[in-house]
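Of the protein chains in this complex, one is absent; all others appear in place.
Per-chain numbering from 1; labels A and B assigned in written order.
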Amino acid sequence: MLDLFQKLGHKTLGRFAALGRSTQMLFGALVNMPNFKKGTPLLIRQLYMVGSQSLLIIMVSGLFIGMVLALQGYTVLVGYGAEDSLGPLVALSLLRELGPVVTALLFAGRAGSALTAEIGLMKATEQLSSLEMMAIDPLKRIIAPRFWAGFISMPLLALIFSAVAIIGAHLVGVDWLGVDSGSFWSIMQAQVSFQQDIVNGMIKSFVFAMIVTWIALYKGYDCVPTSEGISKATTETVVHSSLAVLGFDFILTAVMFTS
Amino acid sequence: MAKLVKNVMESDLSQSIVEIKDVTFSRGDRIIYKNMSFNIPKGKITAIMGPSGIGKTTMLRLIGGQLKPDSGDILFEGNSIPGMTRKELYAARTKMSMLFQSGALFTDMSVFDNIAFPLREHTQLSEDLIRLVVLMKLQAVGLRGAQDLMPSELSGGMARRAALARSIALDPELIMYDEPFAGQDPISMGVLVKLIKSLNEVLGLSSLIVTHDVTEVMSIADHVIIIADQGVIGEGSPEQMQNHESELVQQFLNGLSDGPVPFHFPAPAYDDELLGVHNA
Partner (left out) sequence: MNSRKLEILVGFFVALGIAAFALLAFKVANAGISGSGETYQLNAKFENIGSLKARAPIKVGGVVVGRVESIFIHPKEFVPVVNMAIDANYLCKFSDTTSISILTSGILGEQYLGINPVIAPDSAEKRCMGEDVTASADDAGLDDLFGVESKALADGDYITDTKSALVLEELIGQFLFNQGGE
């Protein structure tokens, strides 16, 4: 019995210690603004790595999710003669939920795991130690540009995802299933509010961006520097950030969309 | 004559670049060093040797300030490393450099950029001047022809030489080599031995080599420190060490399989275990 408590206590303390270390890492990376002359090329490189490189998967997934939503929504709505409401159905579910959440999940799988593996490998090959011995702070040089790149990229990716998905829904709903194009857009416009739906969706996206990038960077930075440790850290990045995104999504939705 | 040489050496030894004073360091419950003290002379090649797992790399990290000792002090050019602020530590680190076991070249840059990296970060030199310095350093390690290769295209020995070029890019006062000979073929090993020796002479810097390759290092070291059992068990010139009275030193230097460091990992009596006697 006491063993059980001891185990629980050990686990809890371990979790808190990890939280402390990760906060320390993030704080260390962000506390002084990086020098712009040296920082900008690094940031651009990372924006390319995490942003531009994720573009394809985000756009393809967005297109298909939009098309599926339209198809499924249509078959249900047509039963009530309400197929004109397809536009708002698709737009609202994308802007409020699917856009930010699916983008965050895909981002965790595509860019988050890559970040963890890259930093883990840098640690295993002593590149991080070597930077430190060259009197260059790896938090500023390695962690900070990657964090900002993730933080900037993900909301942009979520916007692209939603836009492409709505185009996909239009493709299926209007061009294939014959919903009236005018009512598709106008009812959508009447129902979707910029403030309530788009801005809130973007806030969600920024929160998810921070969570996913933070977890990915921390897992890489704190991993056991062996091949086994890196593979474990990469898996943990995807699992933990996905769960964290879904959990925070519920909290944010509860705060934003219930009055 | 012999006495004179010895006196000269001793007066040289009194000038130390690094002083380890009464350092105790532990990881978790395991004590790695207990009240250890020794000095690393300036302008010489010093070798720290010892059985594997004894914490030799840890020693380098302590000197580099990446780890802090539990007690005791480490002086670099007379300044206490554990007592430094972050800024002072970073300033001190520009005067030392470390050659990691794996080379630790940045995998996303070419060899040229790797060597230019510390120069670009820490100096205001123009690109032309940086190019000149980098080419000089590459020439010194014989890799000028490999400047445009990526680290993944280098062999292990070449990667280590490129890393060596990077670690001398800023003309440090102290270079620390972490197992420079581990996993090298005889030719690269010979090249590295020659490089370490010539760099030390030409650039007038101090070298600290951590290794367990006894023969290679005994041929170039001016000063040898052997660490075992949480402390220094022997210290002196290579000749002094060869004739050291400690059994442990002799076992290590001559590579005997059994001696003060037992062949067997501590275990219950062999007979008892085979017969299935368990002490509960």
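Criterion: contacts are C-beta pairs under 8 Å (C-beta built on N, C-alpha and C of every residue); 3 or more make two chains touch, one makes a residue touch a chain.
Keep in mind that what you see is a predicted model, and the values were worked out from it rather than measured.
Across the whole complex, the hidden chain's contacts among the shown chains comprise A. Within the set A:17, A:31, A:55 or A:78, the residue that contacts the chain not displayed is A:55. Of the candidate positions A:101, A:160, A:233 or A:252, contact with the unshown chain belongs to A:160.
From the options A:5, A:36 or A:80, the residue with contact to the unseen chain in the full assembly is A:80.
Note on the undisplayed chain: of the listed residues A:6, A:23, A:72 or A:193, the one touching it is A:193. Residues of subunit A in contact with the chain left out of this view: 41, 44-45, 47-48, 51-52, 55, 80, 82, 91, 95, 153, 155-157, 159-160, 162-164, 166, 185, 188-190, 192-198, 259.
One rule holds in what follows: only the chains that are shown with their structure count from here on.
Centroids built from CA atoms put subunit B at 43 Å from subunit A. Here subunit B touches subunit A in the complex through residues 61, 64, 66, 90-91, 93-94, 96-98, 100-107, 117-118, 121-122, going by the rule given at the top. Here subunit A touches subunit B in the complex through residues 121-122, 125-127, 129-130, 132-137, going by the rule given at the top.
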